[in-house]
Structures are given as structure tokens and as C-alpha cells.
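With one protein chain held back, the other chains of the complex are shown just where they sit.
Per-chain numbering from 1; labels A and B assigned in written order.
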Amino acid sequence: MNWKMSRIVRTVTNFLIVPIIVYGIYLVLHGHLTPGGGFQGGAVIASSTALLIIAYGTLGEHEKDLSSVEALGLTLFILIALLGIGTTMFYNFLAGAGGVFGGTIPEGINPGYINTGGTVPLMNIFVGLEVTAALSLIIWMMSKETFVINSEKKEVKD
Amino acid sequence: MNWEAILMTIPYMTVVILFMIGLFTVLFKKNLIKIIMGIAIMQNAANLFLVSLAYRRGEYAPIFTSAESTEMVMPTAHALTLTSIVIGLATTALLLSFVIMIKKHYGSINTDDVRRCKE
Partner (left out) sequence: MRKPIAVLALLILFVFLAMGAIEMRPFGEPEETEMDDYFLYDEEEGSQAHNHVNNVVTAVLFDYRGLDTLGEATILFAAVSGVLTVLRELKKEGGKDD
């Protein structure tokens, strides 16, 4: 579709995009401490793409990057799985050893520490990247098929 | 009447009623989009059944930030339900794109007009 909404809707969209994306990144990054993870955070970020398409009509010049981002996410996910092929596939070789995400937690109830978890936060980030690009691609592809049924819709200037 | 035994079967009866509503919509409605909604209702009934099988009485969510380790619900069924939700999303997306193509070729989405393959 190639008509855009009025100026009030466009201004509020410009203001509301940033908190939605920050909330989605928070859900993806804290997936090993609170309820959340890759799939849930990716769905939240893909809803901001739907907001952009409704308010502006088109995505501008970033339409050709979506399929590359999705393929990159899936390739990196398989790469992390194959890195510990010495013992088994999907081996958690970063847990407990003091490295990028290594760290131990005490027993029982504890407030969460981000620096723990091993390969689980890395896999959350890559799956979130892939789910965001996939859902945005589906929404954008289906929005090109709308047509006007016997009514006169004027294009909004400015 | 044993009220305790009747209250214990309410979750499973809800699953059966939801499944019957979805099956009725697929069999007896003539609009293609209503048929797709019926398929989505049946998938939600199956997910609800999976989650309601893994409950222990009076215990909390399986996250160590807020519960001790001896009072947690069983966590295996929740992981299977997450995979099933994504599979339902993939099925619904492909079905809706087929409805768009049918509308372009035949001109209507009523199942009484879309009976035979078009030349």
C-alpha cells in the first residue's frame, strides 16, 4: 500500500518506537534469569515493524536487508552448536569456566547474575535475530497485496 | 454428589469443549477465513492440554529467582508447548497466503464457488 497516515500518527510513532525496541532487547538478553528468551523477545520486536508499515506505508530502503539478517542468525546458531563437537553436539563449553559468560551461582534462591549461563545467552541472541527478521518479512510481504475497492482515497500531502 | 471429584475434571473438559468448537467450525462453515480460525482454535486446545498435564498441587513456577527447588512444577511440558506454538504459526502463515492467491484467481472466497480447478 502506498498511502500514509496523518501527521499526528506519524509523530507518535516516531516517539513510541524506541521504548518498544528497548523492551524487546531486555526480554531477549535476560532470557536465562526471568521468563522470556529468544522466541518471545523476537515477537515483540517484530511488532514494531508492523507499526512502521501501518504509519508510513513502506519501509524505505531497508527492505533488502531482512532476508540477509535471517540467514545470518540461523548460520551463527548452527556454528555455536558445532563448536563443542569434541564431546557432543550442543555441548556447553562456556559454563563454569571464567570466560565470556562463565560464572558460578550459589545454591537456593538468589537474585540473578547476568555473567552466568554459558552458551545459553548467546543462543538466545541469535534466535531472537532470526525470529525478528522472519516475522517482519511475513508482515511486509502480505502488506503489498492490499487494494482499494471502489472508493476514492486521496494521498496525504506533506 | 462428590463435589471434589467433579472439580478435578474441569481442565480436561475445557480442552474437550474447545476442540469440539474448532471441529464444528471446520465442518459446517462456508467462508475460508472462518475455516482457518477453526484450525487455530484446535491447535490452542492441544497446547492447553499439554500445559495442564504438568501441574503439582500448590507449587510455583520453575524459576530459581523466586522459588525453592522442592516446590516447583514439572518443566518438561512447557518446553514442548513453546515448540508447538511456533509450528502453529508457520501453518497459519502458509494457509493465509494460499487464500490470497485464491482470491486473485477466482474472485471470491466462498467454498461453493471454488469447487473445480480453473483452466
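One rule holds in what follows: a contact is a pair of C-beta atoms (placed from the backbone, for glycine too) under 8 Å apart; a residue touches a chain by one contact, two chains touch by 3 or more.
Every value quoted in this text rests on a predicted model; they were computed, and no experiment measured them.
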Residue numbers in chain B that touch the chain omitted from display: 5, 8-13, 15-16, 19-20, 23-24, 27-28, 52-57, 62-65, 69-70, 72, 74-76, 78-79, 82-83, 86-87, 89-91, 93-94, 97-98, 100-101, 104-105
Residues of chain A in contact with the chain not shown: 31-35, 37, 70, 74, 77-78, 81, 89-90, 92, 95-96, 103-105, 107, 110, 112, 116-120, 123-124, 127, 130-131, 134, 137-138, 141-142, 144-145
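In this section, only the chains that are shown with their structure count from here on.
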Intercentroid distance (Cα basis), chain B paired with chain A, Å: 24
Chain B-touching residues of chain A, taken from the complex the two chains share: 33-35, 39, 108-112, 138, 142, 145
List of chain B residues in touch with chain A within their complex: 61, 63-69, 82, 86, 93, 96-97, 100
